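With one protein chain held back, the other chains of the complex are shown just where they sit.
Coming up: chain A.
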Amino acid sequence: MDEDGETETGAYIWEGEYEKTWEALREDEAGSIQASVDDIVSRAKRRRLLERPADIRLGMMRHLFVVIDLSSAMTDQDLRPTRQHCTLKLLEGFIEEYFDQNPISQLGLVVTRNKSAEKLTELGGNPQRHITAARKAVDMACSGEPSLQNSLEICMKTLRYMPGHTSREILIILGSLTTCDPGDVSKTIKELASYNIRSSVIGLAAEVRVCAKLCKGTRGKYGVILDECHFKDILMQHVSPPPAATNTESSLVRMGFPYHQLSANVASGETPSMCMCHLDGNEEQGFGSKGYFCPQCKGKYCELPVECKSCGLTLVSAPHLARSYHHLFPLDASVELKLSNISAEVSHCYACQVRLTEQLLYQCQKCQKFFCLDCDLFIHETLHSCPGCANKPPNQALNDSVNNRNNT
């Protein structure tokens, strides 16, 4: 659709036929349409999974700033209970998912209101700190106008000094249709592009030209929400690592794998000590013998991943890196087939043993096993490995893939 509201055929939308969207929904015997709503949602999910391009280098170590608009437009009640509440609640879920999928990445929060911007939390890798700050932000008063340029400047001040191999990103959640800037936003956009900082915007109201320009100039994504579910969808899309910029440096990062100790070995003279993460606090939290010891300076930490305060070494554990491996070895999409078209005798889903009654099945291309819709979604979104392929010994899997390539 172009700007005058004309469709491709040249007619205006109101001149076309009615779109009977209610006919897409079907009631089942109990009168509930939950089944068809679920069906539509899962189809949309599958379509999105297929759209993700493969074989692209991803920015795995991410430094992301989330800018939250707290202007007077956020008191609007089109999202329940107010836009501000809804945004911050979804943001908590986003923060958890983000650190779950990108354990070696960092996040920071910035708010903008009254024509200025302030940093809520510094860039860091501890999810609890950000979630607490987001919860406190619900009580902050919304007033004034947001300032796009000021918030971008604040983020840029920190992000420009981040190492070159990381992916620097800004995500702006903007509810207002205006922005009040001290200078020329285009200059800021050019500066962002020169530092390789990828800015994406999620608009809550309508499409704004300056945001579109910002996203286009920095190769980010611009989305405008329709309702709360769509908001959650768009927000969660930013959890997966984005494609890396072409001039991102690649380097070998020096990291430590600390030794975990459950209890002190009193015989060799080890005593309980204070951990480095709780040194500043007044509570007794962190005193004990349990913890992770930095291999370089033997400083004690309660949780990983963390950057050692005394020697600057990034400390991670092997499972943290393993959590990101599924982005690098993504699962191929499965093929949708009709039950009636299949020649082989298939009565049960391979994974969950449920009897296949519906018309649609999903088949893995590599191991040729059939799955039901629920299992297919579960495998692609959560499990990230196909049960059929995991049950094949390595040399047999190799033979099968060679056969498949010869047949096709």
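Note that in this section a residue touches a chain if its C-beta (ideal position, glycine included) is under 8 Å from a C-beta of that chain, and two chains touch if they have at least 3 such contacts; residues count from 1.
The working rule: contacts and distances are computed from a predicted model.
Remark: of the listed names "2-oxoisovalerate dehydrogenase subunit beta, mitochondrial", "Low temperature viability protein", "General transcription factor IIH subunit 3" or "Phosphatidylinositol glycan anchor biosynthesis class U protein-like", the one matching the undisplayed chain in UniProt is "General transcription factor IIH subunit 3".
Within the full complex, the residue among A:Gly203, A:Gly220, A:Pro242 or A:Gly256 touching the omitted chain is A:Gly256. For chain A, the list of residues touching the undisplayed chain reads 57, 60-61, 100, 165-166, 244, 249-262, 295-296, 313, 317-319, 321-326, 328-329, 347-348, 350-355, 374-375, 378-379, 382-394, 396.
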